[in-house]
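As you look at this complex, bear in mind that one protein chain is not there, while each of the others sits in place.
Right after this comes chain A.
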């Protein structure tokens, strides 16, 4: 009966998609971070980083997963915006005086704002690096691979704007951290995975993940800038 409409429009199914795409994006973060960390080797990283970038953009299985990833980001953002608009509409008259900090965390109440910051970041990030890697005219390295290393280093070492890019990058990683500090554990609750034995574990795992991953991401442009 309502099953078809449930799959498309139900509040709970929308949340399931949110949680599944969100967790998929979390695994992507780990893989992406792994590649970026090569950059911490400095100039020695040039050849290995470029070879890694080439592998990530040409290996068929990874290409297939990357399309799933683009779709997930777009869907997560779209679904998140739909949910947020519906949630706003559910309270047309606001409270004259409200004290939300008495019962919930700031991050949990600002997922859409934090997500929007991340979306803006992703768009900028992809036009700076992803677009150049795929369609840009960039020099080759000694092994004949596209020299993405050079692109990244020149970007963050730009004499006038480099510091601005680094600061923006770091700020966006802070936003990502707050998005995850609520989102990671929240997705388990959405998927129905609540158990008093494991709740604390999931929460702590989420906390470690949301501090460590954005922190390691943020260290890289800082390292490149001061190097």
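FYI, a contact is a pair of C-beta atoms (placed from the backbone, for glycine too) under 8 Å apart; a residue touches a chain by one contact, two chains touch by 3 or more; residues count from 1.
Here is the rule we use: contacts and distances are computed from a predicted model.
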Next item on the list: Would you mind picking the UniProt name of the chain not drawn here, from "Phenylalanine--tRNA ligase alpha subunit", "Succinate dehydrogenase / fumarate reductase iron-sulfur subunit", "XRE family transcriptional regulator" or "ABC-type quaternary amine transporter"?
Entry: "Succinate dehydrogenase / fumarate reductase iron-sulfur subunit"
Checklist line | Sole residue of A:102, A:142 or A:226 that reaches the chain not shown, by the stated touch rule | finding: A:102
Next item on the list: Sort through A:16, A:75, A:113 or A:168 and give me the one touching the missing partner chain.
Entry: A:16
Note to self: Suppose we count only contacts with the excluded chain; which residues of chain A make the list?
What the structure shows: 1-3, 5-7, 9-16, 83, 86-87, 89-100, 102-105, 108-109, 111, 182, 186, 189-194, 196
